[in-house]
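These notes concern the structure reproduced below.
All protein chains but one are shown in place.
The first chain written gets the first letter, and so on, giving A and B; residue counts start at 1 in each chain.
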Amino acid sequence: MTTPTDFLLWVRGPGFDIALVVFILGVIIRLLEVLVLGRKHDYSEPRGGELGPGLKTVVTRTLPETGSFKRAPFTVIGGYIWHIGFFISLFLFVPHIELINATLGLSWPGIASNLVDAVAAVTIVTLIAMLFSRLTHPVKRYLSGPEDYLTWLVTFLPMLTGYLAYHRMIDPYPLVLGLHILSVEVLMIVFPFTKLMHAFTFFIARWYNGAMSGRRGVQS
Amino acid sequence: MADHMKRFRQTLGESLRERGVSRRGFLKYCTATASMMALPPTMVPAVAAALEKAKRPSVIWLSFQECTGCTESITRSHSPSLENLIFDHISLDYHHTLQVASGDAAEAAREAAMHENEGKYLVVVDGSIPLGNPGFSTIAGISNLQMMEETVAGAAAVIAVGSCAAFGGLPQANPNPTGAASVSDIVHDKPVVNVSGCPPIPTVITGVLAHFLTFGSLPELDALGRPMVFYGQSIHDRCYRRPFYDKGLFAETFDDEGARKGWCLYRLGCKGPMAYNACATTKWNQGVSWPVESGHGCLGCSEPDFWDAGGFYNALSIPDSDIIRNAGIVTAAGVALGAAAGALNRSTRAKAAAKHETVTIDDLDRKS
Partner (left out) sequence: MQKLQDIAVRVESKDVPLNHSNATPILHEIHHALQRLATQQETTTIDLRAIPFGPGDEEDLLNRLGTGEVQIELDSLGTSKLWETAFSGVWIIDHRNAEGERVALQIEVTRVPEIIQTHPDDVTDSLQLLDNQLNPNRTETSGLREE
């Protein structure tokens, strides 16, 4: 007999273990795959440092470039809103911090749950709007492949189920909590093998761009 | 018996007056009853009007695979006390732990009550029903299943008191040796009200019975068949420690400073977020306190499978396994595999470089 409680126990037990293994293995393999490859030694004489400009680009590229902001303000602003909202919901919601503390022993102060609730609502609406624009904007639509829709879905579901669980909109509670954890596990499994990897690789890419330009003595 | 039958035909108002209860006494009684039924005080006049005319229903109480905790609980019921519940609210015609008669006389009382009140009596069940082998639990040589089917056939409704009767409870916990089933697993053609809890709060049991007496109907039920008035909100949503949960202030151990200051018990395994029950407002022992107030997390005793919900002292959403150890092993494996993948890429690149033939302008000229 499978009850909602059995389901919850499975997702937070074996289900979580599977997801964790796939996530960690996947991320490390994909990172090392790139890093071990290395770069050909550059014999030219450096005209500037690498470290400083590299770090600088990691930060500066976080700010929108004025040209693309003017051309697609909605995409840029929407992108910021939901990324920030996602991080707030993930890392500043007290039960999440509690989970990380219980499992990894790391802890930091959270913010009031009802504030996170409001942020989550905004994030969900923004994600839906972003999908809508992707589907209706001819260029975005042309540029989107199945992977884009998949990554949207696996990012959206944890937000949605989390919201439903917080407000107990699905009964019984173990079911909706289990669904929320399951959706996160799906995200963890899909993560290393899709463009979601950018959460790790963007540091490397930006640093490399900056470092390379720095070495050549040009601005990045 | 004649006296008993007379009292049974009387309305509650008549019988109270006969016992010299004044109008103020009656109003007080109605106030207490409405409060017990978790009705707003504005409903007191309606309760009074209904109770005045109410006729006490016959109740047959069947105890199956149980620990008598539920009966213990109802005997702690203070408003109304068990005595006035038996005498005023209901006519408890069969309860093999509480009744004086035993053996054949007891069974005869059950059959008489069923016969006289055909179609109108209430059956209260506490304990689960073993489906594995009828011999696992019998009363007067009758198997639990048979007794229940027989008794429920002529009943108006069945009230499953306690998590065992409502959801299988402890007898059904892994690996369920007796094949324990809940009342609603077996009874499909009668209304079943689940008054869950291990045990249920005394006044919640009597409150449900009082509702039937007062309004002659069953209260509104939630998806799990539990009365909404008592089970409509989670422990967590009504917990006085909740503001601390929202702020992220958690007790680390029992009775530490945080626990005493009222900080949340989530880390100590509190199942309040998944448990729907009236503990946070009705409280226990005549309103003295309740588990979370005493410093122990909620066990979620009013929910299905609470015995198997992964340990009473484990927080609800926290994975069971040793994440750090697993993550360590997986990271090591990942580094090895990643290095191997990297090495493979390197060798592919080296091979490509080796195979690479240098082309000069002369070569191009020659080819064209």
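Assume contacts are C-beta pairs under 8 Å (C-beta built on N, C-alpha and C of every residue); 3 or more make two chains touch, one makes a residue touch a chain.
Predicted, not measured: the structure shown is a model, and the values here were computed from it.
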| What are the shown chains that the left-out chain touches? | B
| note | Full-complex touch with the removed chain, picking from B:A280, B:A309 or B:V330, is B:A280
| Of B:E220, B:D255 or B:D363, which sits in contact with the chain we cannot see? | B:D255
| said: So one chain is hidden, and I want to know which residue out of B:L12, B:A38 or B:V158 touches that hidden chain in the complete assembly. | reply: B:A38
| remark: From B:A109, B:V193, B:C239 or B:A275, the answer for touching the chain not displayed is B:C239
| Contact set of chain B toward the excluded chain (per top definition) | 21-25, 27-29, 31-32, 35-36, 38, 40-42, 44, 78-81, 238-241, 253-257, 260-262, 268-269, 280-282, 286-287, 289, 293, 310-314, 320
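Convention: only the chains that are shown with their structure count from here on.
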| task | Please report how many Å separate the Cα centroid of chain A from that of chain B, as a whole number. | result | 39
| remark: The answer for chain A against chain B in the complex is residues 3-6, 8-9, 12-13, 16-17, 20-21, 24-25, 27-38, 94-95, 97-99, 102-105, 109-110, 112-114, 168, 171-174, 177, 181
| Which chain B residues qualify as touching chain A in the complex? | 222-224, 234, 245-248, 250, 266-267, 273-274, 303-306, 308-310, 315-321, 323-324, 326-327, 330-331, 333-335, 337-339, 341-343, 345-346, 349
